[in-house]
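With one protein chain held back, the other chains of the complex are shown just where they sit.
Think of it as A, B and C in the order they're written, each chain with its own count starting at 1.
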Amino acid sequence: MEFDGTFTIEDVSTEEVWLALSDPVLIKQCLPGCQFMTRVEDPDAVDFEALRESEPDDDPATLPEADLEDISDRAFEEGAHYAALLQLSVGSVKPSFRTVVTIDERDFPVMNASGEGSASDSSFEMASGMTLVETDEGVDIEWHAEADVFGTIAQMGQRVISPVANRVVNRFFSNVEDRLTEVADDNDGGGLRDRIQDLL
Amino acid sequence: MAAHDITLTVNGTEHELTVQSRELLVHALRDQLEYTGPNVGCESTTCGACTVHIDGKAAKSCTVLAVQADEQEITTVEGLAEDGEFHPIQEGFQEEHGLQCGYCTPGMMMTATQLLAENPDPDEDEIREALEGNLCRCTGYQNIVNAVENAAEQMDAAAARGDD
Amino acid sequence: MSVESVDPDEVDAADILGSAIERREDPALLTGDAEYTDDIQLPQMAHMAIKRSQHAHAAIDDIDTAAAEEMDEVVAVFTAEDIDVPGNLPVGWLLDTLEQVDHPILAQDRVRYQGDAIAVVVAEERYAAHDAVDAINVDYERLEAVTSPRAALNGAADLHDDAPGNTAFEWEIGDETKTDQAFADASHTASVDLENQLLIPNAMEPRGAVADYNPSTEELEVAMTTQNPHLHRLLMSGVIDHPEHKLQIRAPDVGGGFGSKIHHYADEALAAWAAKQLERPVKWIATRSETYLTDAQGRGHETHGEIAMDDEGDIVGLKIETDANLGAYLSTFAPAVPTYLYGTLLSGQYDIPAIHCEVTGAFTNVPPVDAYRGAGRPEASYVVERLIDLAAREVEMDPAEFRRQNFVPDDAFPYETQVAVVYDSGDYEKTLDRALEMLEYEDFRERQAEARENGRYLGLGFSAYIEACGLAPSELAGQLGAQAGLWESSLVRFHPSGTVTAFCGTSGHGQGHDTTYAQIVANELGIDYDDVDVVEGDTDEIPHGMGTYGSRSAAVGGSSLVTSARKVVEKAKSIAAHQLEADEDDIEFEAGEFRVAGAPDRSMHIQEIAQQAYLAHDMPGEMEPGLEATSFYDPDNFVFPFGMHAAVVEVDPDTGELEFERYVAVDDVGNQINPKIVEGQIHGGVAQGIGQARYEGAEYDDNGQLLTGSMQDYAVPKAEHIPEMETDSTVTPSPHNPLGVKGVGEAGTIAAPQAVVNAVVDALEPFGVDHIDMPLKDEKIWRAVHENGGEE
Partner (left out) sequence: MKNGLAKPDVVVDIGHIESMRGIEKNGDATSIGALTTYAEIDDDEELWADATVLAEAASEIGDTQVRNRGTIGGNLAHSDPASDLPGAAIASDLTLVVEGPDGERRIDADEFFVAMYMTDLAEDELLTRIEVPRGDGATSGAYVKKPSPSSGYALVGVAAQLQVDDGTVTAARIGANGVMDHAVRLEPVEDAIEGERLSDDAISAAAERAADDLEEAMMMDDLQASAEFRSHLLETYTKRALERAAERADATVTA
């Protein structure tokens, strides 16, 4: 299944968007059903139970409130791996996917990530990416995603699988859009832009 | 896995049995009580081979938990014939060659008997529509439609004679 | 023209053959007394479930069964490492160019289709076995998957090291030079690229087996969903290394097969092997999702076809190139289906002077592809009949008249085609004429023209089909690569009281063999129908047999029974002559009675002779007591049923919605033993053919994941999807068997798809539509209209 789209955020710079989208906390919050997203060293030896238990109750602040240094410290790195637990909700069926995401490319203004995960007798693989394009009004975020599902869910859930994937992907990017709009709104005062300029 | 003691009245005989929470009615009937007439043909509530009557209404017994059927009256295909005499629907299927491999037949007849109870003189379209929840791979349905019409005629004739 | 059935008690013994009597197998099936495989329960019986690959193509890094083994009620977990027998599924039909590949019953380091078996769990209880399967953890390294044969042959990753380029075989038939010349000289040509999509058989009863091993006697009894118990006995004895004479295969009531229960699969062999390992009964019953993943699928052709005509509209040549999908491994009869059962039928009902066909068999990441109702013949009939319609359009002739002009004439039989077969008998104009009459054809064309004026689109599609059944003789089959003989064996045995048991090596699963065989035997012996019992489907009861598939049971099994019965009559005649003190040449046999010619009061009934044969007080000469006979009947040719089907449809170009106005079928299956059963077979076959034309098709995503993996997603036609069929028949007996029968089981499935597609294409002619691939879903029809502008 392939999905793509473009959305525009007015009154922001590509740098602001880039920084926001580099924040694993913001991404986690935008990803429907994501229980945590934690950097891991060995993608083949992740103890999801331990990670779930060590996860703090409250997320640290994100843009526009967050300390820019903090975001910069925790920002995605090319080649790094992140473990995430995704709980999807399909009516009464709520499969939990243990997922490892790898940042394949992070080279301003392009970011590509891929991930794979498994739940019971099913699994999925996904690849997604985005490119930021500066326009007269603001920033166009061109995104694309490809998701593949395997096993029981693919076989039994055919009628719902594409709409659910569609929903997850679209929800994610529309959440991202909302969050960036907050960032843009905060810019009305010009504060964030100045701070980012300072940082960069 | 929790177990439950339930009572099912099947074809007029009361049975007490213990079932798992997740045990499907069709498996309780088949594996525990040995009513093997209802067959399992899919797991998606599509094929209808497992159709029985629960309190007089056709239901797919693969989509009812055995515990849900506690204290209820179940009729399976084994309960259609009375005193060794075929029910008109069985006669109809026999006379019209309404079955080949026979696997869908018990479910097909259970659905058809509800149709005839509600609509004693259905036309062809009504029969085909009523049987939309029962799949047959052998007959092409034509002789099944004929079988239901045949049964309707027999039942009408019997009613005219004043039989019960 | 529906056939009226009759109560057998109301039929005179002399008329029993050919009577539409009610079936004797029905009472058990109508009351729940039938015994299907899943109905069997044995003391101490355990349940088996199978861990299957979630990927269509992957290397297996690790299989972790520890969690499953620790679960409550789990008896054992087995993986490939535990298999201590050959465990390799054989292929039963070889071709010169065939690349044979290993087909292990449990995959060890590589899986090649979604559903490939990886491990088995045996547990005390059905649900527990499935729970434990879920607890097995498999580490995969996913590989690229391919599902289209054409793509597999053109650069996809190899599935098997032994088959580079995924080529399983390359095969051809006909004369290429002559055909090329015919095309070079032709005035007109037409061509089509078409796909004959993969189908999932969907017998209503899923596959299953109950295996029971007795360690004291070393006897292994397997009750299973089979169309051919003897073949399964032979193959399984090798796969699990169990002596054939200690292996019993029994078919209880079998809930349909359509080919899917011919082949030897891993699952039933695993159940048998597990029962032996554990020394207790083991039951395995496929879930419906497993049947979707693992039942051998049918069709799967990608074909380019061309047809050439001269100025007069006579067909002068036919060229076919097909890439055939064989799936991930070679199933039992897979190589025969797209070759000998396909290429040999490409002359259709037509006198075509030059034909050439090339078939390439391809390995792909779908389940093994093998015989499914029709097997090769529907694919041939479809491509021929689509080309015929395109050809008629090309030469601007009416499709009925174009067919008539090109038919093999009725005085040309036996007719040898350009593709290596000899048609036994036929009268193709007769079925065409009858169909035209039923259709009120000229009137239809007028109605069609008027309707078009009013923006309504009616279409009529013909299908002049031919099929070959009763594959034979064994010597020929052997030359073509069959690893088995294609005879049939039977035993007709009188009991001392005069009743008869007839045993036959076929194995019915819904066709009504008990009834038709009893009709045949009662007629031959001249005894009451009720005095004949029929036994099939159990290797311990019937020593030999070849099973039921390819519409062979009446033609080969029925003829075998005739042969056995006639041997019985011969022996009885000797006894009669002896006891009536007459010369054997003077004894006449009619309606069960042996009479001395010219002395009608000196007679004995065959049932009385049976009693005498077992009393053995007064036997002629050295004759042994008893009255029974066995035969191995090996026919001397195929039989070639034929017919004309036609669909009349109305298409709504705005929505792609289609309604059947009529479906007419005129079939010639030779003599009919039981016309009601013949009619039922036609109905069922047509419904499956309409299913293929309109709704069915296995669809996979780019990773080889099955998208149509349940009955919610794969449309098995419902009652409201199938039109009322108007059937009639003509009778052209086959000269090749004593019954003059031809076979009917697959006729409808072979005939229907192109009738429907031709009808839709005819309806959409004003929109310039000349082909739509099956299944003709509404959306496809809508797109075909709109891609051509949506306007006339």
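In this section, a contact is a pair of C-beta atoms (placed from the backbone, for glycine too) under 8 Å apart; a residue touches a chain by one contact, two chains touch by 3 or more.
This structure is a prediction, so every number in the text was calculated from the model and none was measured.
Chemist: Mind giving the shown chains that are in contact with the missing chain?
Modeler: The undisplayed chain, in the complete complex, is in contact with A, B, C.
Chemist: Any idea which of C:Asp713, C:Glu746 or C:Asp762 touches the chain not displayed?
Modeler: Only one of C:Asp713, C:Glu746 or C:Asp762 touches the chain omitted from view, namely C:Asp713.
Chemist: Just one of A:Ser22, A:Thr62, A:Ser123 or A:Thr152 touches the chain that is missing; which is it?
Modeler: Only one listed residue reaches the unshown chain, and that is A:Thr152.
Chemist: Touch as defined at the start, partner being the missing chain; which of B:Leu8, B:Val67, B:Leu80 or B:Met155 qualifies?
Modeler: Counting the whole complex, the residue in contact with the absent chain is B:Val67.
Chemist: Taking the entire complex into account, which one of C:Glu218, C:Glu416, C:Asp654 or C:Glu787 touches the absent chain?
Modeler: Checking the options C:Glu218, C:Glu416, C:Asp654 or C:Glu787, the one contacting the hidden chain is C:Asp654.
Chemist: Identify the residues of chain B touching the omitted chain, counting contacts across the whole complex.
Modeler: Touching the missing chain: residues 21-22, 24, 43, 45-46, 48, 51, 54, 57-60, 62-65, 67-68, 111, 114-115, 130, 132-134.
Chemist: Need a quick check: the contact residues on chain A for the chain that isn't drawn.
Modeler: 5, 89-95, 120-121, 152-153, 156-164, 166-167, 170
Chemist: Extract the touching residues of chain C with respect to the undisplayed chain.
Modeler: 130, 134, 287, 289, 654-655, 694-695, 699, 707-708, 711-718, 721, 778-779, 782-783
As a convention for this text, only the chains that are shown with their structure count from here on.
Chemist: Report the inter-centroid distance (CA atoms only) between chain A and chain B in whole Å.
Modeler: Chain centres of chain A and chain B, defined by C-alpha means, are spaced 52 Å apart.
Chemist: Give, as an integer number of Å, the spacing between the C-alpha centres of chain C and chain B.
Modeler: Comparing mean C-alpha positions, chain C is 30 Å from chain B.
Chemist: Using the touch definition from the top, which residues of chain A touch two or more other chains?
Modeler: 156
Chemist: Identify all positions of chain B at which a residue touches two or more other chains, and write them in rising order.
Modeler: 44
Chemist: Along chain C, where are the residues that touch chain A in the complex?
Modeler: Of all residues in chain C, those touching chain A are 54-55, 114, 134, 142, 289, 292-293, 701-703, 705-710, 712-713.
Chemist: Would you tell me which residues of chain B are touching chain C in their complex?
Modeler: 20, 22-23, 27, 30-31, 34-44, 46-47, 49, 76-78, 80-81, 86, 90, 93-97, 99-106, 109, 124-125, 127-129, 131-132, 134-146
Chemist: Considering the complex alone, what residue numbers of chain C touch chain B?
Modeler: Going through chain C, the ones touching chain B are 2, 5, 22-23, 25-32, 34-36, 38-39, 41, 126-127, 202-206, 253-256, 258, 285, 287-289, 509-512, 676-677, 679-680, 683-688, 710-712, 716, 718-720, 722, 724-725, 748.
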